[in-house]
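All protein chains of the complex are present and in place, except for one that has been dropped.
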Amino acid sequence: MRMSDWLEQEDLRLRQGESSVGGYPYGFMDDGAKKDIRRSILKAVAIPGYQVPYGSREMPIARGWGTGGIQITLSLITPDDILKVIDQGCDGSVNAVNIKKFIQTVADVEITNDTLTATVIQTRHRIPEEQMTAAQILVLQVPYPEALREVEASEAETRRMHAEADYSRMWLYLYEDIVNYGEITISYRYPVTVNGRYIMDPSPIPRWDVPKLHQAETLYLFGAGREKRIYAIPPHTTVEPLEFEDHTFRVEDFSGKSCARCGAADTFLDEVIENESGDRTHYCSDSGYCDKRFA
Amino acid sequence: MGYVAVKGGIEAIENACSLFAWERSKGSSEPLDVAQIREQLYLAVDRVMGEGSLYAPDLAALALKQAAGDSFEASFMLRAYRATQPRLGYSLPVNTEEMRIVRRISSAFKDIPGGQVLGATSDYTLRLLDFELLKDDAARREAFREKVFSNLSAEAEIPDTFPKVIDILRREGLLADSLPSGIAGEPFDITRQSLTFPAPRSAALQSLARGETGGLLTLAYSSMRGYGNIHPTLGELRVGYVPLRVAHPVTGEPYIAGEVKVTEAEVLARFEGTDGIPRFSLGYGLCFGQNELKAISMAVLDRCTRTAKPTCPAEDQEYVLYHTDGIEAMGFCNHWKLPHYVDFLSDLDRLRKAQKIARQEECNANE
Partner (left out) sequence: MKSAAIHHDHATFRVILQAMSHPGRTFALPFCGSPARDHAALIMTLGCLLDNEVTFSIIEDDDNRVADVISFHTGSVRVGISKADFVIAARGRTDGLLASMRRGTLEYPDTGATVIYLIDDIAGEGGRFAMSGPGIKGTIHPLFTGLATTEMNELREVNTEYPLGVDALFLDAHGRIACIPRSIRIGAN
């Protein structure tokens, strides 16, 4: 069924005065599912960086397409919220559009592209450029919740490593990286230590966004639907990227480049191949911010 | 700028959805009726119910129609529907000895009490294309039915229940005792709690029962073929209907809420002795509908994953349970079609830096 047909049908039902959406409760999921997710979110906030297992539900959007983020958003959203959804920084991306239309319908919320107007922002792979506030929540979609998966395939074993704070293999991995390439080559999903205790995967955000996690004003919630994990970084929490004294953490290098549209020289830039000879142009990845500057 | 941020992107998405429905509708053939799918493609319906984890033949047939025959998509729709339904309770444990049998075989013995019942199966058919089916119509169907009924011999007595082959072996002390379910009372429900390892037996069996047929087969086959040490003998394979009983919410009395068609496989494998006396161990498989490949694969994997010291993927419980859910695997595989250009740019940044360092080192070495 086409998304738009379904939405129209549901919209009609709502206008006819039904309190729920096509037989589905407010927020789509049944009460039990939402309570399970809420309890997990509270534990995640109480133990920053620790992955809380939960009974992830199937959503009408495929596993791996943001179901973890959607479940978190649906468990906490209210009709007074203003929602922004982005994918790779962009409000108009296929997946972002699908998700926001779904949530708008089942949760009766307003939609915005403006980071500063939004009360809840759901995102895949980016943190907005503009600084968020204590009144806002950023929900991140997570494909791989386990930062240690690079060095250990078994869940039972990585859980033990977290339990004992045994992170020696992760440090060895970074060290070997430097020996082989002269640099830490981890590009996105850069591992961080949260509150001095847990090594955490910040989701596939670029390194550019990692410093925004440290001592932020905003609550960050991470949802991995397929892997059935929820974790969090509360505001004002110490978040440190893994680094060595002589090989410090560095963000992506955009020196000498700026957005071809709005001229920004202090944002994460997308690189676009303009023609077959390989000429490159750069644009802001955060489309909402770029629109605001360009207007 | 591709499929992101272009003006009209939303419209393009809507059109892509419409085109998908159009592909199914554009031909000159009659529209498929859901009943036709349910009755004539019943094995596909059974598979979708099993992998979708919901016993609902009409909805499974509808899902197959909507998904243009893609069993992954159809199972996914059924699961998504299931996730919105409240869980009212658990049924009482089913004794499969009560099964209304439509097929029942054992490869462990030439004959078994109650007899081998071959039932409806493609096992012994010649896999030759039947070109007669090109002109399948009501008259042909009628003729076929008449032929079948006219050849029936005198009605044979069919017993209400069939004894279990494994029970006979167990009584003789040749087979290990049945395993405890892992927890007392209500089973571990993987739709409410996420799996933890080692997984309780009820959670492991639930995962396998929802598993994707091809995925289960691949791993079970790897073990049968040589990556592992489980060589199964099919103690018994049953297909039939079992009554589902639910405890009355007030009186607690069991009552029958309906019946479901299931396939059950019990495989005997490698003997071992926990109390000093060697006995066969048992692998158990059960799934919705008639899906014998899946039930046997599940039984083999159930046995494999209980190996004390895993030496190959099929014996590693975490490996098997995490990688055989078709809906999760399909979603994640498909998600690579989503844009990843921010990640890729970050990759490019690291590659360019690593190349710069490498070239610099080469330069220094040459000086």
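Letters A and B name the chains as they come in the text, with residue numbers starting at 1 for each one.
Operating definition for what follows: a residue touches a chain if its C-beta (ideal position, glycine included) is under 8 Å from a C-beta of that chain, and two chains touch if they have at least 3 such contacts.
Fair warning: this is a prediction, and the values are worked out from it, not measured in the lab.
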Among A:26, A:144, A:181 or A:249, residue touching the chain not depicted: A:26
Where the complex has a chain not shown, which of A:236, A:257 or A:280 is the residue touching it? A:236
Which listed residue (A:41, A:83, A:242 or A:269) would be found touching the missing chain in the intact complex? A:41
Residue of A:164, A:245 or A:276 in touch with the missing chain, whole complex considered: A:164
Touching the hidden chain in the full complex, which residues of chain A are there? Just list them. 19-20, 25-27, 31-32, 34-36, 38-48, 50, 52-53, 75-80, 108, 134, 137, 159-160, 162-164, 195, 197-198, 219, 233-238
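One rule holds in what follows: only the chains that are shown with their structure count from here on.
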Per the touch rule, the chain A residues reaching chain B in their complex are 1-4, 24, 28-30, 32-33, 36, 53-60, 62-65, 67, 87-90, 92-95, 97-98, 124-126, 143, 154-156, 181-183, 185-189, 204-208, 226, 228-229, 252-253, 268-272, 285, 287
Could you pull out which chain B residues touch chain A in their complex? 1, 3-7, 9-10, 13-14, 17-18, 21, 66, 76-77, 79-80, 82-87, 189-198, 318, 322, 327-328, 330-335, 338-343, 345-351, 353-354, 357-358, 361
